[in-house]
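A single protein chain has been omitted; all remaining protein chains appear in their positions.
On to chain A.
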Amino acid sequence: MSVAFAEASVAGSIALDFEGVSHRYDLDDKTLEVLDNVSLAIEPGEFVALLGPSGCGKSTLLRLAAGLEAPTAGSVSEDGQPILGPNPDRILVFQDATLFPWRTVRANVAIGLEARGLICEREYRIDEVLKLVKLDGFADFYPHQLSGGMAQRAALARALVNDPKLLLLDEPFGKLDSLTRLRMQKELLDLWKSAGFTALLVTHDVEEALLLADRVIVLSDRPASIVAELRVDQPHPRRRDDAKLIALRASLLETLGISHDV
């Protein structure tokens, strides 16, 4: 399965740089400071997890990286080039699968190719990625017929069919039940290893961050700034009960202001 994908994949990966990024939203009568001078360099092929309290601005970082918004101050660049707008090389996967309900799974996965006019030459990729995320039997199902895990898999397939060089994941497993989440985490890791894209994962699940990422960045409350950075050197596959991971978990929770007893 992953062999077939590795052969078909010509994706590669990109470096992502945030330099002194600040961002605020102008609401009706006040401004909301979301990011405060965030600088972060992510290497090609790296798996980085952003950890922080909810509503702290993690998702905004992803939106900036995706090019959906431009930062108020500072710059975001890919491989040294400033990011000016959305590009299918950098794809965002949301917490909700946000599949288009009027399209079948196959048609949802096809959106990226359709939008770029590549549907004829690369249609075969749809079946490949559907197989990859184990949805090959569900191509003609509508989103409302899928379980939460299947919908999120379909959303992943919709991203992967474009061979992204950077995958931005906004709490992609946050709404799944815990068993499905464990399975999906492993699948995501396999995909990352075989396809080789750069991954930036926003999560509030400390274990998830430690299990998946090469590096965990801890953000402060809003306006978010980087308060800690942690390298995870344990080789994959990592075990949840690994002593070193448990120690890292304790120190991360402390950084986040939660005591050992939890």
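Just so we're on the same page, a residue touches a chain if its C-beta (ideal position, glycine included) is under 8 Å from a C-beta of that chain, and two chains touch if they have at least 3 such contacts; residues count from 1.
The definition used in the following text is that contacts and distances are computed from a predicted model.
Name the omitted chain as UniProt records it, choosing among "ABC transporter permease subunit", "Molybdenum cofactor biosynthesis protein MoaE", "non-specific serine/threonine protein kinase" or "Oxidoreductase".
"ABC transporter permease subunit"
Specify the residue from the set A:Gly12, A:Pro53, A:Pro86 or A:Gly196 that touches the hidden chain.
Considering the complete complex, A:Pro86 is the one touching the chain left out.
Name, in rising order, the residues on chain A that touch the hidden chain in the full complex.
Its contact residues with the unshown chain are 63, 66-68, 86-88, 90-92, 94, 96, 98, 100-103, 111-112, 114-116, 142, 144-145, 158-159, 162.
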